[in-house]
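Below: one structure in structure tokens.
Complex shown without one protein chain; remaining protein chains in place.
Now for chain A:
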Amino acid sequence: MGVEQEKTVIYDHRISTVVPATVTGNAVLHELTNMDLIMKLHYLRAVYYFNQSEITDGITIADLKNPMFLWLNICYPMAGRIRRAESGRPLIKCNDCGLRIIEARCRRTLGEWLDVESSSSSRWRLLVPDKVLGPDLQFSPMVYMQFTRFKCGGMAIGYSWAHVLGDPMSATNCINLWGELFSGNPPPKTLQLNNHQKKAESAATHVKVSPKPIPVNQVELIGDGWLAPNTRKMATNSFRITETKLKKMQPEQLKQVPTFVIISAMIWKCLAKIRKSRESKMATICRYLTLAKCSKILNNMLKTSTVRLDSSAANFGLLELATLICKQEADESKSVEELVDIENGKPDFVLYGANLTFVDMEGINLYGLELKGQKPVQVDYSIDGVGDEGAVLVLQGPQRTNETSSNQERLVMVILPEDEIQQLCELLSSEFGIAQDLKINHKLSVTNM
């Protein structure tokens, strides 16, 4: 398939905007915490695939847009725009400017689309807008949604979310809320919005003069666009790890080691082999706090920790490495937050990809987006703005009716320099028998849990 054909496989783009139903108010501001500002150069891109069914057949664009007006009433900072305070610190002005909605059509069927095989398989790229904040910060929407209709009647919902607004937990909870409103359920009463003055909480007024902080990289932005340039071209790929494989990799003595750590160890070993001398022997682990721990919808609550190894990861056995990771994780969250100056929100940082980053997204309810009971048949997830060291996301796999949550399969999305991906695929299939996530069982019926 030629490149030209690739570009026109998604056609008939129509752009519009959706705003909150009622006036948010005059000069309502949403303050950004230090953690928010650290994450500002990252963007979450998600694509939810829905099979053709009676439900999707009856959905019109008006049906999709109408619940959003109430949704934005609840989560009104999503509809705001970035402004700078007098000191230069960015904040969000909740001026009801709205989300951008894109409608598009695809010349292929959903089945054909999910079957696409190519080494730099970024099939999700065309289904979600790849916009970033800036250079005109005042007029850049923070959230985009793209609705793509496939030839067979299936649908893909692309969801682009600026990390400055919240972490993947917040983003997913928000879109799941939209799904609830779409299905006609009333909004939950217990949701609060994050309207705090977090600035006052950061006690440290000066940056600690200490050895270079580990989980983040400081970057210099060119111009006002919030995207850090990469020196190497990045690409993504995804791998499916079935439950049988998981059971094989987790023998009796490692029952207490979480699956996420084992998968991370596996990938780290492979990457160490590929990178050889370039390997940095350090990795960052990112986890998110669940909603139960924080009652507010929009926030960046990441727990970052680093693991330092004495020698290359390739030298360790899988189980050895996994145990080492568990023991040696050093929590760096506090020191990371203190890096940002209270006054002007400088300097600019990249977190994912400053070191090789392993992101634990198992707890994120990606398949909780239900359209009148229909769950997505597949979810692709990626992060833009990842640094050169790359990132590995461990996500939930598609759920099946007779599974308990602990045994379901995992989807691993890797964001790495392009040349490393092919080698990684080969290594994973030869050493661990993990195949790329290619074929999807079309006959997966609509799961309703």
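Here is the rule we go by: a contact is a pair of C-beta atoms (placed from the backbone, for glycine too) under 8 Å apart; a residue touches a chain by one contact, two chains touch by 3 or more; residues count from 1.
The definition used in the following text is that contacts and distances are computed from a predicted model.
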| item | value |
| --- | --- |
| Per UniProt record, name of the chain withheld from view ["GPI-anchor transamidase", "pyruvate dehydrogenase (acetyl-transferring)", "Ferritin" or "3-ketoacyl-CoA synthase"] | "3-ketoacyl-CoA synthase" |
| Among A:Val19, A:Cys106 or A:Cys286, the residue in touch with the chain that has been omitted | A:Val19 |
| Touching residue (missing chain; options A:Pro77, A:Gly98 or A:Pro129) | A:Gly98 |
| Missing-chain contacts mapped onto chain A | 14-19, 21-23, 62, 65-66, 69, 81, 95-98, 139 |
